[in-house]
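Missing here is one protein chain; the remaining ones are kept as they sit in the complex.
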C-alpha cells in the first residue's frame, strides 16, 4: 500500500461534520501527517459560510481530540481564498502551508487546479453521501431538524456554546427596506 | 423615554426613498445627532446599486433639507464594504465614522454583527412595508411605473437631473456576444 | 465614411469565436489600428471564465494570423476588472491601454460607462446572433455538441491542445461533501 | 472675482490644524459650498496617519463649528486611497463625492492628477509655512512641545479627550524582538 | 499567580529564534494553551520577510518539538496583515484565531491596537536583548556570521534544508537595468 509522508485535505468545514471526520481518519491511514487546509478562511456570518476560521479551527480540534487522533498527526492551516482568481490559489496554498506530497479532495475545482500544477491528487473513496454534507447540516439548523446527528458530539456542543444556530437563523430573515 | 447622544442608521440608499426619510425622522426623536452610514459606498452602475456614493450623499442632503432637518443634526459617512469579509465590517464602520452610542437597523446581518460586537442595536418600528423598498423603486423605474411617489420630491428631481432612470434602464439590456 | 486612428474593442473572449472575428474585421475597416481590450483578465478556471488571459491572448493571435490580419494592425491588452467597482473601470482601461479615439461595444455596461466618461461609443452592427455567443460555445463544449464550428479553426485546434474542453467539463461536476 | 458653486479641498488632516482652517476660510470666499475630501481614509494608528477617518471628521466638524462656519456650507467626504494606483484615484474621488467645479490643492500629485483629468485646479495662495504643517504638529506631540498652538482649540481639546498624543507616542517605541 | 486559559503570542517569526522560544516557554507558565499568531502571513521572499508562512509554521513546530513542548499546548494560526489598515487588524486576528483571554506582546502597535479594543495585554518581561532579534539573525545570514547560535538547532537545520540563507542572500543583490 502506498504511504505518503504528508497529505493535504482541503475543505471549508462549514461546519466540520461526520463525513469530514471519516475522511480525516481515512487519510491518516495513508499518510504520516495530515495538513488540513481550511479554505475561504476570511468568510463568516453568511448562510453558506456561517463560522469564522477561528471557530472552525476550534471545531476540528475538538472533534479530532474526541476521536483520539493525536495532535502531532495533523496541522490545521487557514487559507484565505483569492476572490475568484483561481489561477493564483494553488500558489497561495503552497505559501501558507508546510510542504505536502499528495492532495486528497473530491472537489472538482481543487482537483483540477492541483492536477494542472502537477500534483498527485487522490480521490477520497466513499463518504460522499447526500446526507453527510455541510449544506444539509446548515439546512437542518435553519429548519429545526436534527443536525446534531450529522456532526461529532464535540462539534454539536461547541456550536451550541457559541449560539451558532441562532446566528445562522438570524441571517435568513429578509429585510429590504 | 430613552434618549441617546448619537445614533447610527445604516443603509445603502439605492435610492433614498420615503421609508428612509421616515426612519431618519423617527431616529431623530431618539437621538441628538444622527450618523447616516452609507454602506457599499464603492458600488454603482449595477441593477442593485445604480448610484454612486456621491450621488447618494447628494440625494440624502436634498431630501433632508426639503424635510427641514437642520444640517447640524446629521452626519453622512460613506463606507466601502469589505467584499464579503463580514467579520471586519464593524471595525471598518467604527474606523470611518465618528463614535455613536446606538445602532438603528432592521437588516439582519447588520444587526447580528453589531450585536456580536456588543452594541446596543434598536429596531426601527414600523415603516418596513413592501411598497417602501429601494428594490421596488428600482423596479418601477425599469418598468416605467410611478416611482416618483415613493421618493421625496427633491430626490425625484435630482435623479431626473442626472438621468438616473436612463442609466438604470441601459443596464437591463442583455448582450452576450 | 468616418475613419478613426485607433479604436478599442472590449470583450472577455471566453473563448474567442467567429462572431468576435467578424467584429474585429468590421472594426478594422473603420480604424487604422485596433486595440483589443481583454477584460476580466484575472479570471480563469470557472464555468463562465474557463481560460486564462494568456490562453485568450494565444487564441486571438492564432485566429487573427489565420485570418491574415497583420500583427501591426492590432494590440491586445489584458485588463483585470475592478471587482464590481464600475466607477473605476474606465480609468483602469485608460491606464492599461494605449490611447484610442473610439470604443466599439454592444455590451450595455461598457457602453454606459464610456458614454458617461465622454467617449465616442459605436455599436457593432450585426453579428450578435444567439448562436454566435461564448455562452453557447461553452454550453456545446459541456454537452458534447459541435462547438468547433463556432470558432476559427486555429482556436479549436489550440483549445484541444491545452485540453480546454476537459477542463471545462471537470468544473461542472458537483461535490458538496 | 470668480465665484464657483462648489469647490473640493483635498487633504489627509492628520490632524486638522490652523493652516487647514485658514484654507477652508479662504476657499469659502471663492465658492458657495465646500467639499472637504478626507483622503487616505482607511489609514490610522501609524506615525504619519495616527487618526481614524471618524476621528478626523469629528475634528473638522468641531473646528468649523468653533469658527462659526455653518454646517450647510460644507460636506466632509472620507475617501480611501487606491494603494498607490494613482491612475484610478480621480475616478474614486469622483465616485465618492458630490460633483464639484474646481479643486483647491497645493499638493503636487493631487494637482497633477486632476489637471490631467481636465479639472480646473487652483492654488491656495499663502498659508503654506513650515510651521503650519501636520508633520510639525505630530513632531511636537512626540517631543512634548507646544502642539496645541498649531491647531484650533476645539481640535486640541478633542485630541486630548481621545488620548491622541498617548497613542502617537506609543507608536514611536521600537521593538524588534 | 494569575493563570489564564488561553493566551495569544503575536509575531512574524522571520525566522523563529531563541528569543521567541524563551517567550513561548515563559507564556506557557502563565496559560494553559498558547495561540501563536503568525502575522504578515502573506509575505515572503523579501529582505525583511524571507520565509513563507508555511516555512515559518514548520520552523515553530520543529523548535517546539525539540523543546519538548507538547503539541496539544499550542495552536499556530497564520494571519495575513491588512496592508496598513491597522483599524481592521484586531478584527482580522479575532476572526482567524480561536478565542483567547490575554495577549502577550512587546510590539507597540500590537499592544496599542489590542488595548484600544479592550483586551488584557501583558508585557513579556526580559528576553528583548539586541542580539536576540530576527533582524540580527537575518543580518548575520547575509554577512556570513554565526546566525545558527541565535536559533534553535532544529530551526537552523530546517533553514539549511530549504537553502534559506541562499534565498536571503540572492535578494540582496542590486540590479537596476
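A, B, C, D and E are the chain letters, set down in written order, and residue numbers restart from 1 in every chain.
Just so it is clear, a contact is a pair of C-beta atoms (placed from the backbone, for glycine too) under 8 Å apart; a residue touches a chain by one contact, two chains touch by 3 or more.
As the structure is a computational prediction, the values presented were derived from the model and not from experiment.
Peer 1: Quick one: say which of A:45, A:61, A:92 or A:167 touches the chain that got left out.
Peer 2: A:92
Peer 1: For subunit E, which residues lie in contact with the unshown chain of the complex?
Peer 2: So the residues of subunit E touching the unseen chain are 42-46, 52, 83, 167, 170-177.
Peer 1: By the contact definition given up top, give the residues of subunit A that touch the hidden chain.
Peer 2: Residues touching the hidden chain, for subunit A, are 85, 87-88, 90-92, 94-95.
Peer 1: Which parts of subunit D are in contact with the chain that was left out?
Peer 2: Looking at subunit D, the ones touching the missing chain are residues 11, 19-20, 23, 83-87, 106-109, 111-113, 116, 124, 127-128, 132-135.
Everything below uses one rule, namely that only the chains that are shown with their structure count from here on.
Peer 1: Could you please state the distance in Å, as a whole number, between where the Cα atoms of subunit B are centred and where those of subunit D are centred?
Peer 2: 26
Peer 1: Compute the distance, rounded to whole Å, between the mean C-alpha positions of subunit B and subunit E.
Peer 2: Centres of subunit B and subunit E (C-alpha means) sit 43 Å apart.
Peer 1: Which parts of subunit B, given as residue numbers and ranges, touch two or more other chains?
Peer 2: Answer for subunit B, listing residues that touch two or more other chains: 42, 44, 52, 83, 85, 87, 94-95.
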